[in-house]
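With one protein chain withheld, the remaining protein chains of the complex are depicted in position.
Showing subunit A:
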Amino acid sequence: MEFYTNALAQVLTVGPLVAMIGATLLGVFIGALPGLNPVMAIALLLPLTYSMDPLVALGMVAGIYNGSMYGGAIPAILLRIPGTPASIATTFDGFPMADRGEASKALKIACWSSAVGGIASAIALMTVGPLLARVTLHFGPAEYFWIAIFGMASVGVMVGSDPVKGIMAAVLGLLIGTMGIDTLSGQARFTFEQTWLLGGLDLIVVLVGLYALPPVLQLAEKCDLKGLSAAQLKLTNMPFTRAELRSFLPTWLRSSGIGIAVGILPGAGGNIAAFLSYNAAKNASDDPESFGKGNPQGVAAAECGNNADNAASMIPALSLGIPGNVVAALVLSALTIHGLQPGPQLFHQNPVLVGGFMMEMLLTSVLIFALGGTLATRVFAQFQRLPGVLLVPSILILMCVGVYVINGRPVDLWVMLGAGLIGYLFEKVNVPLAPIILGMILGPMAEQSVRRALLISRGDATELFTRPISAVLIVMTLLVIVWPVVKALRRRRLRAR
């Protein structure tokens, strides 16, 4: 308990509070604009946080993450355009509600459900995270090597539609992670005699390019020259009763549980949580036929599920140093930017910071109640009246500032542009981008762990396979890789029948 009271005292100071409020509002705004997403926003924000207090920087990350997950519901309900991939399921019942004049009510349900899901998820993070970190204190280099491999294998296999391409992307990320001076031997690798490559490719530069440029290019391709009319964004205030509120409790409980479970799994994201929660609500309903035709329970389930995934995805990231999704990878990047090493030691060496971040995930979820109401929604929806093409140069400029301030090197701008174009093409040919970033983050950890393990065992490679926890992790990794193959074979057999 002392862990959290100390952290709370630090979080409830001016800097983190202003950061959380501002970032939650910004997050709602970003989520409300189709084409922008939390990953892009956090990637753009990270370089600017170098000189900030870590709790201020993490408060901004928490605010944008939680705020944008709710913000995605605004265009999903008003226009049937999901603001983020996680709000696709919200369109199923949200838009039919708006169509019959209940947009304001649907938005309120989305707001409350997002907040409830976020709070439940933050509580899960605060309870499970420290316990898991205590267990992992017994891990040695061999176990860390296999944890890194397991994390990458599961993300590579589960993100995207093609496991081979997912693993290929992870290996590419690992290879990029080897660029620069090898810290153990001093050997320069893949530097092509360029001094700026001695430190390797900067993770944030590649990340901003990979995640921010493809949506910008897609916005340019869509070429929205008109924006929306005022009539399309008109809202009529419709309060809901206490009885209606009570009817959401079972849905909120069920969806929170689903969202938290999905969040802990590496590779599964908010969209999966929202779909599973929606289906569970539909299956549990006495009137499943009304789903898809404007049932408020559908909106509550989808929004609660996608927000319940948020903080839970930080559990493996903070306790093991293994990010379960890209936002968790960004949080790890934010920690490393401030000289902190993610993993179990983090809980012991920086308890105020870890506890503070968990508190910030909780408080920004509570803030959605206050900041995500109809008034904010009305204001943010108005930005959709601007032509989409105006967003293209604005985001490019923010990308440029973010990348340039990291090292003050013009060459980084070219690396960002190159990474962005590759990211754009990769997305088109179904190569997921998340494993590349995870490979870059986990690669150095995997390599150092395996080499340390071999140094400790004096070159005996069996040390990597014979320790009990390592063996369990190897089996889990193999299962993750073999499972899609088994599934594909089964599907082929069924088709043949």
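By definition in this document, a contact is a pair of C-beta atoms (placed from the backbone, for glycine too) under 8 Å apart; a residue touches a chain by one contact, two chains touch by 3 or more; residues count from 1.
In this section, contacts and distances are computed from a predicted model.
Enquirer: Looking at UniProt, which of "Tripartite tricarboxylate transporter TctB family protein", "Glutamate mutase sigma subunit", "Secreted protein" or "Heme exporter protein C" names the chain that isn't shown?
Expert: Per the UniProt record, that chain is "Tripartite tricarboxylate transporter TctB family protein".
Enquirer: Check the options A:99, A:182 or A:463 and report the residue that touches the missing chain.
Expert: A:182
Enquirer: Among A:397, A:475 or A:489, choose the residue that contacts the chain missing from this document, as touch is defined above.
Expert: The missing chain is touched by A:397.
Enquirer: Which positions on subunit A touch the chain that was left off?
Expert: 48, 51, 164-165, 167-168, 171-172, 174-175, 178, 182, 184-185, 187, 189-190, 213, 216-218, 220-223, 225, 386-387, 389-390, 392-394, 396-398, 400-401, 404-405, 408, 410, 413-414, 417, 421, 425, 428-429, 431, 447, 450-451, 454
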